[in-house]
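As you look at this complex, bear in mind that one protein chain is not there, while each of the others sits in place.
For reference, chains read A and B in written order, and residue numbers begin at 1 within each chain.
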Amino acid sequence: MTNLTVWVLALPLLGFIILGLAGRALTRTGILTVALGTSGLAFLFAALGFLSMLGAPPTSPASGDQVFYTWVNSGIIGTIPGVPAGAASGGAPFTISFGLLFDPLSATMLMIVTGVGFLIHIYSAGYMEDDPGFWRFFAYMNFFLFAMALLVSADNFLFLLVGWALVGLASFLLIGFWYQRRSAVAAAQKALVINIIGDFSLMIAIFLIFKHFQTLNYFSDSNGNPGVFNQLPGNATHATLIIICLLLFLACAAKSAQLPLYMWLPDAMEGPTPVSALIHAATMVTAGVYLIARANQLFEFAPTALLIVAIIGGATALFAATIAVFQLDIKRVLAYSTISQLGYMFMGEGAHDYGAGIFHLTTHAYFKALLFLGAGAVIHALGGEQDMREMGGLRHRLKITFWTFLIAALAISGIPPLSGFWSKDEILSSLLAQATAVGGKTGAIFYLLWGIGLLTAGLTAFYMFRLVLGIFGGSYRGRGPVQHGHDDEEGEEEGLHGAQGRGGIYAIFEAPAIMTVPLIILAVLSAIGGLVGSFSLIGVTRWHPLAKFLDPVFSNPLWATMPVAVHAASLKVQWISTGLSVGLGLLGILGAWAIYRNGFQYKENKNPLYQLVFHKYYVDEILIAVLIDPLLWLGRTASRLLEGNVLDGGSQGVAWVFGRTGGMLRRLQTGYMRNYALAILLGVVLIIVYYAVRG
Amino acid sequence: MFPLLSLITFLPLIGGIVALLLPRERLNVIRWTALAFAWADLMIVLGLALAYSQTISSFNSTIVGAGPTATYFATVHEQAAWIVTPGFNLSYSLDVDGISLLLVALTSLLTVVCIAASFHIEQKVKNYMAFMLLLECGIIGVFLSSNLFLFYIFWELMLIPAYFLVGSWGGERRIYAAIKFVLYTSVGSLLMLAGIIALGYYHQRLVPGSGYTLDLPTLLSGKLDPTVQMWLFLAFAAAFAVKVPLIPFHSWLPDAYSTAPAPVTAMLAGAMSKTGAYGFLRFCIPLFPNAAHTLAPLINTLAVIGILYCAWLALVQTDIKRLLGYSSISHLGIVMLGMFAFNVQGIEGSVLQMVNHGITTGALFLIVGFIEARTGTRRLSDFGGLARRVPVLATVMFIAVLSSLGLPGLNSFAGEFLALLGAFLSSTIFGILGTAVVVPAAWYMIRLFLGMMEGPRVTEGPVAVLERKNVLSDMYLDEFLTILPLLILIFYIGFQPYPLTFLMEPSVVNTLQHFLSAIPH
Partner (left out) sequence: MPIPISWYLIVSAFIFTIGVTGVLIRRNPLIIFMSIELMLNAVNLSFIAFSHYLDSVDGQMFVFLVLTVAAAEVVVGLAIIVSIFRTRRDIDVDDMNVLRG
């Protein structure tokens, strides 16, 4: 086993630096060489590392750890005379090294990040061809890969935080890529601020971890100092562990767009479509799922927190799915679908089945990247049109896009034997297994979550096929692709809306091969990607490569002492769950077929419930009215009254008092020397008299 | 022995005098002379830092248990009898340790950068350059003096050039801002002067038969009565709290920072504001440990209120420099919060944050100065979509903005993280409240950047006029070179803050040890 992670990090970073410094001067070919070369090589290194790990599995959790340099060292070892132990340094020196961990989990994540990321890079070469910010785009994309690779391969919580924040920055840059659009800038700002809320939560969690474990390393370092996971539960109380886990989960909720911090993700559609694919599939939103999997041992000691993870995941899954049903913008449908699917992953992890969460993350990366890239191909063909009302009948013009999109839609709907089926099924059966095994109130909650999972599966199938039929089914409703000139950096902001002439459906053409080839590759992966999952359902009990590969991460010698053990689902339970989910999926598809068979029809609906869901439950509006506006208004008032009138006015008041007093006293200054001298004389006489009288 | 510290302190003063002697109309000669002196000073300081880093590895093992002055770099200690009568001794003494070394290095670096950024100033160049160098002399003197009398002289010396720099070269309302600044600072300083005199007196009474002295090492050896400590602490804190500033003593800052020319603001915010925090760390905490311990909740409360309240105010400012001014108060609150956590992480983070804040804020004010020089306006609403015209400037500004909002991987993060970790370890609630600032900090900084550089371009106002005429130029090479050292440090310290903590660690540990062994447990 060889730890090649440093190359996986260094190459995209190198690409970012080259493009960032010299990108403007490079030719289009040069830019592509750098961007695709570095990300491709990064994938190659990730794959080599992965293969070497397959050949020689790690012997201990930290055996693949590689430490590079000391980042910071603060605090002293030992005690100071006259000072209680630990009073000076919070119990232990704060020593942080930059190290890269290479274990099955990070190897898997690196494969997904660089693999899907590389495909999206290739696709972008076609999609962004006409954009004047070509070099900037690829610089940011490379930076995104670097940040995400850092996040998943850091060997301590501090560099996890670094990667965490850099990923947030990368998404900010890419969402606000078309920086002259007001909406893009607003979306980028929103994404950054909400992500920072997550960073804040992660920081507090890290403080708590350091306070109770005196280290931030995941595992023991080469000097034998134990890591966080080696000393669980340490001196932390159960309540503290729950708080740590909940804080970690709040960070995950911000990054992975779970309730209550999901608002930024739909707006993130303002970025170019490949960016959405990257954010939704390979990087960024998967970070939260990764973090819970990474900290699984911590969560195992805080089952209450894990239950909350599952509940929030379930609530988000259903909530986002209902919104997705009524969206008109094709990218927004996919965005809410991502939120919903992420909720699924958290449900799986909440049911102690981290492997299932990572498995669904993997398959989701394939089909969601495919869906977004497919949507991108449609938008590209229509010259920037994203509204479903202006589409329809495109299956004749965009054949490859249609077929690949259909595969992805079937996969996300959980239709066997496509990838989504296997992973979704594993989550659902784990939920049901938990419900049956735990019993009591907790069991009831898991039954409820399982029900939500099934319902969401049906809804997912419905809105996905509403989308498929809306784009490709029926007949064409638009007026042809939007024609627009090359909007260069000097050009107008809203270049994409400068419509000129439209040529109807015959002006719509399939994307070039550089865009369709990634679609095909992803379609193949979406179709067969689930085969790495467990086959116990169909009687092959020994085939579960992914679970076996990840096993060292998720099994822990401490498990014997743990309050809750993981319950493997029995075959019967699996079949019940599978049968229901496939049935509901098919029902959803049939429902969509029944309604939208002849193409998508948009009807204004005045039903308040419909309006509520259609307007995404008015969450943004409420937030602005209740939180943001009062905050800004109060700030302005404080700035005017407190800063201006009270503090500034106070100091001016003091100055005024002195000024007036001086104004009165100035009358004494006649300017005649003899008056002053007389005053002095009088003073002297007075003093002498005083002393003479006093004796 | 060669008076190296005196050289570091007074070389800028000599430079200022030389600049004054040059012919008035040879502007470039004056500018380059001033820059050369600033550079020379920086080089000497870096040499000293190198020598210091060589030394501490050898005394690292022996320092624990010694007093705070044990980490003075003894071979460059300078002491000369100054005002001596029987029973009365005021010496001229300069010393350096890890903490002051870092701050001196920051000051001399910022002077170089700020003088280089002042080349476009055309009026009274001679006086301007002389005042800048005098300001450097005062600030470095504050960091290096180890006698309270000398310290007070340097403390007041800073004020004179600062007053003239704000009052003569500032923008509108400059006289108002300058006078307000001077009045606020001098009220605090006078209280401190009374405190210094009283401290010497009380210390003399402590040891029967001893003379009156204000030498820091001697003063540190005595334990004053807690009540006396309390009053003296408050007197000292009055001066330092105004300089930092802690709320509610900050009212002078937005006016002074927004009016002063950008390089001067960069000096005031980057270097001079550190003297307040340094004063707390070097004098208040070791001299009055019991009072510091008792009053820590008060200071921490003020710091937390300042952090959050000023971040909130920064969110609604319309003037760019005022926004940065409030952000500066907010960031310095983190310095105070870390310092009054009384643990190694907190204090090291606090010192690190001082250095980082100097670098980042210096860079930000200079960049805003470049933009103001081009457009003549500082109103946020006058800007929009500038990045298209000035991409390099926008990128540089973005880096500084990211550093300021504490992006992990850039310099400020390390200091903020350590300081907040320290605060959290000593008090959960202060730690959480202090850390909460990352959200509004990101918000106002990003709002500033997006409002100026991105979004659709403005259609009216001075910037729109310039845009239409197509006369907005991107960053000039000299501007870029001026700010380049700061950019390099932003990346380097973010990449590895270890060298800085290495330099300051012995000094911090000793200060802390002195403090902790004095307070009851």
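Please note the rule applied: contacts are C-beta pairs under 8 Å (C-beta built on N, C-alpha and C of every residue); 3 or more make two chains touch, one makes a residue touch a chain.
Predicted, not measured: the structure shown is a model, and the values here were computed from it.
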Note = Going by the whole complex, the chain not shown touches A
Note = Touch assignment to the omitted chain, from A:440, A:671 or A:695, lands on A:671
Task = Quickly run down the residues of subunit A that touch the omitted chain.
result = 665-674, 677-678, 681
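Heads up, the rule we're going with is that only the chains that are shown with their structure count from here on.
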Key: Rounded Å distance between subunit A and subunit B, as computed from the means of their C-alpha atoms   = 37
Touch list for subunit B against partner subunit A, complex = 64-65, 180, 183-184, 248, 250-252, 254-255, 309, 312-313, 315-317, 343-345, 348-349, 385, 387-388, 402, 405, 407-409, 413-414, 417-418, 420-422, 424-426, 431-432, 435-436, 438-439, 442-443, 446-447, 450, 453-457, 496-498, 501-502, 505, 509, 512-513, 516-517, 521
Message = Under the stated contact criterion, what part of subunit A meets subunit B in this complex?
response = 69-76, 78, 80-84, 87-91, 93-94, 158, 161-162, 164-166, 169, 172, 176, 179-182, 185, 188-189, 192-193, 196-197, 199-200, 203-204, 207-208, 210-211, 489-490, 493, 631-632, 634-636, 638-639, 643, 647-648, 650-651, 655
